[in-house]
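One structure, as structure tokens, below. Some questions next.
In this view, the complex is presented without one of its protein chains, the others remaining in place.
Chain lettering (A, B and C) follows the sequence in which the chains are written, and residue indices restart at 1 in each chain.
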């Protein structure tokens, strides 16, 4: 199959077995149900973009496996240029959808993480995981499918490891090994874009030791596989998605974050990429977070672009020039370019793994994660600052009131400013949407917490080398070691 | 009447003419309708508190007019101690309701602003506004009513003054003077807590010059007065208020922000406190913002206390000690105490107006406004940081899914951590509620924008005196004036 | 004696035994030696100010012991108003001297700290320390002397308590008790303004337990007492003080920070206020830091005023209007008023100790310490930002080059801008002086470190109360305690 069209993509979703729930109801068709429609629309734009001559060079690349033109989301990242393109593509997708299309980028990261990890496993253990992955990937590329990715386990009591939990299901685990495959049980939670995906790529949630080897599993499954129950989370203002009108002004994208319940799910062997090799669970996670934390800077920059634009719209619709806000707009731009740029830098300073996959710099990618966890908030505050009270908490009547027969004319009369009432209302709702509404993508903890990133930063920062530099510069001849612990 | 009870208060609301609308419907009973019930509950706590022996000393004071015990919200603030008590009371109310009870504090501020302004007008113009205000206030105190306050006009095209607007109604204005009163038309927008109030105190929205004298009006009216239409704004996640369960976990308070449409509303003379005296419109506004920006630091500190607590709950319910978060918690505490403390300082460094009202320091109160517009956001980000992904965007299934017969047991199983699923879910929803949900009070622009505060700061900062200090210290004998403008 | 004049003050210093050293030399006359002259000039301004009709009301107060008019620096602080006056006076002194007059304020704080601590000791232990202090203070007030204060011990290896140190002298301690007094040995380091003082008030450096009781000592001694050696530290650009010209542009103030070596110094009993009562050592320290951390906000605000002015001067001397810098200047003002205001708030929310001394709020005063440790740096960076490269590191030729016969005319020619070369040079040197020169007062660690303040903040923040507030608001019925430690 060539690169799929939007319609082919949607059709593929419609054909799947319904297993996504929200508000106590099964969603029969994810492409039309209000709870999932917007995220499907967002992901559909990827399919549209790969046929758009202006941007398809960014959206697609050549498969190093088949030599065919494929979606970049299904590629093995092989160079710094590829990784920089990742950052750019994600920025573009946030520009186009206003928010996250996490049902593809996480899965893509999983592919790349396991590309390296399975290679190492095969080299060192003599397994055939890498070959399995390659075969599956060739098919995935051929069918141009959407693949979401799942790492986060419920974890239960965080003072305990998986095997120490009262309930072993608190982390997804192996239940049974069969000749033709494995059976797994547990859950993955807060998973982005599942409803918009054809398949789900699962990674271990953390690095494990021997007692937790049954939790060291990785595989890929159809989203509608038997035994898998998906419950969508409720997000800020999500019931507006069921309403008419512009209280959610953005129809070109949206987020879902699901809880996946694996009730004895069977995975055939050719889709299993790790099963018990606990020593590689940490490497799988690290191989995942490096590219993830690199490219996510492009994501928040892409939404930041929209924040800049949204704030400009509200100000102008009020009759204000943007000039008095130029320092604030500049600060917003600086924030955007910082997360984007740090990703580009992490990409550039990476190295090629023997498997052929390009791995970004671990220090800079984690520094970027910390920026991603803070700068977009400042950008949002600045957007609210520029936009005024009407946007801060979305302080205007609902669309129903806007259109009310009895008093809607009053609502419109008084919402009109420099621009029409509707334009001003839409602009204000846009700012509400991305600062305090359903457009907020949850980037602080998505892909791991900033505190986790700081641990990596410290581990990578070569602090002792810096102390040595300083000691030599200061002409100090004696050693100045870390003091022994107080007793 | 003595200090009213909660029941007396609610009964007074029930007796009023229904004129509040939301989602295209008239709200028949504000005390029970989901759209207004929570804000009424929040305001009701003020009535409960004044009968609570542990806190009634803070909630009540002695009327300097009648010598009777009255609600502090109906008092004329007469000393630094009174103003500090204002800060403390507001912090307490945020502690108790989790959010804003703006249906009382704004009205209170209006009383105090006009107490000074009407005094000056009477002294200088020979009017009898102060006497009118005093008479009305004695009755208000006697009946222990709730009074909201309204300043913000729609403003229309902000490049133009009220009289320059195409539509004169874009700012509330005088339409007709009758022997027994005045008729006004226009709107006030984004007004807090109106549904929970018995009366509404109206101030001019800005300082005006002669052409805008018909916009220089101040008065107080019953909330259900004839010709007044009230439409509530829609806020983040507000439809959850119509639902069962704990997706809104807080039932002890809530916010409403209304648009008030004045369709030729008649105000009897004894309730009119300014009508055309444009020279005093700016003073009315300034007399309002000084105490408002002083005490609002207590508000955000009070919610900040809850943010600290909420973050602790989520962390612990996950099984984590708060120790690794102690720097973050400390930073949150610093933010809280800074806005609270700056209010106390502004109160302390105030001065007594000849009318007897205590007026906080204009410089410090406006500095505080800038802190109020920034620090709570940092506090919220820290709360999300500590609380993790589950709270950041409220990333968990709805209460309906939690209780679902088919898969609710799975939701509960996997939400359980160190604490029960429900406790953890409620804690996470609490953090969502006050960081990205309906509990966010909109303090950045409430009572005026931070940029407006900065203008006052510059005007009050005595920059030239500081340049002189520096010049003398540096032993510079020549003058160093501001350069003439480039041509 | 009435309030001393500047000349009487300087004369008193000249009469003292020389025991201050710098650069390997004994300073014969502190009032004329370049190393100490500027700090004496700064302290002398206090004596001038108390005879200046415009400000003497702030500089002086009435002794509650004798009813006489005394220097405020020798008073027992008895009310919130007194404490606010402390904040204001310190701000004024920084305005007048450009920097710190720490040779008086620390001693004053010691008096007030020990006023409370000796009272408690006498009440609980039956000692007569409070009476001794009172007698000494009456004389000090009568003679209008300058008293510096000393807390910080060298501490040695910080993993060990005083009694655990290899060298017991690493913290100042009791060597011998004699019938008429005590002998002490050790050092106090980084002590401000000693050269400008008549006496030195010594406090224990920390809270101690029983094994460290010999280190729990407090007393006051003449600065030139036998056995006391004082070595001044070298500070940034301090040798400029020995030069002619304006490379140090400020002649009205300056800082010294000395190391005091106590080589078996005898202290007569009537000057001893603690000797072995280790349980009170912590209280002495806490009683010190509360007022200190309250009023130091006035200090940094006072220098901040000069920073604002200095930046304005450089900009204008370059030919630039300050308008494009108004956001930066506003931010500087906000920083200044925040440290000042938080001090006022801590003062206001204090309480009266049974001894009669007013003690500021421990939480707010420590919050202020954190602001003092950070905001002035931001203010300095903004001053450099506005002032440009010429001020950033003082990037202009020396005064000697400015006046050089051969090429001085070129230096002057090219330094001239909108203002004369000298005015511009002086303005630039002023900014250098207070941002990266000898005018930087060292407020981050002065009076204790910000990390120490954070410990107090956490102890005072009532975190568990806040968790309870949140739990009730969220309707959570089960307890959510701190988890037991991981094993």
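Definition applied: a residue touches a chain if its C-beta (ideal position, glycine included) is under 8 Å from a C-beta of that chain, and two chains touch if they have at least 3 such contacts.
Just so you know, these numbers come straight off a predicted model, no measurement behind them.
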| item | value |
| --- | --- |
| Given A:40, A:121 or A:250, the one touching the chain that is not displayed | A:250 |
| Omitted-chain contact residue, chosen from C:33, C:78 or C:152 | C:152 |
| Contacting the left-out chain in the complete assembly, out of C:224, C:270 or C:404 | C:404 |
| Touch criterion as defined above, residue of A:51, A:279, A:409 or A:471 at the omitted chain | A:471 |
| Among C:40, C:373 or C:456, the residue in touch with the chain that has been omitted | C:373 |
| Those residues of subunit C which, in the complete complex, touch the missing chain | 21-24, 152, 154-160, 167, 169-170, 187, 189-190, 229, 231-240, 247, 257, 259, 261, 263, 318-320, 324, 373-374, 377, 381, 384-385, 388-390, 392-398, 400-401, 404, 407, 410-411, 413-418, 432, 436-437, 440-442, 444-446, 449-451 |
| Footprint left on subunit B by the chain that the document does not show | 159, 327, 483-484, 486 |
| Hidden partner interface residues of subunit A, rising order | 80, 84, 95, 98, 246, 249-252, 305-306, 308-310, 312-313, 316-317, 319-322, 326-327, 329-330, 333-334, 337-338, 340-349, 363-364, 367-368, 370-371, 418-420, 422-423, 426-427, 429-430, 454, 457-458, 461, 463, 465-471, 473-478, 480-483, 485 |
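Simple rule for what comes next: only the chains that are shown with their structure count from here on.
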| item | value |
| --- | --- |
| Equivalent-chain rotation between subunit C and subunit B, CA atoms, steps of 5 degrees | 180 |
| Cα-centroid distance, subunit B relative to subunit C, in whole angstrom | 40 |
| Length of the line joining the C-alpha centres of subunit A and subunit C, rounded to whole Å | 52 |
| Subunit A: positions in contact with at least two other chains | 159 |
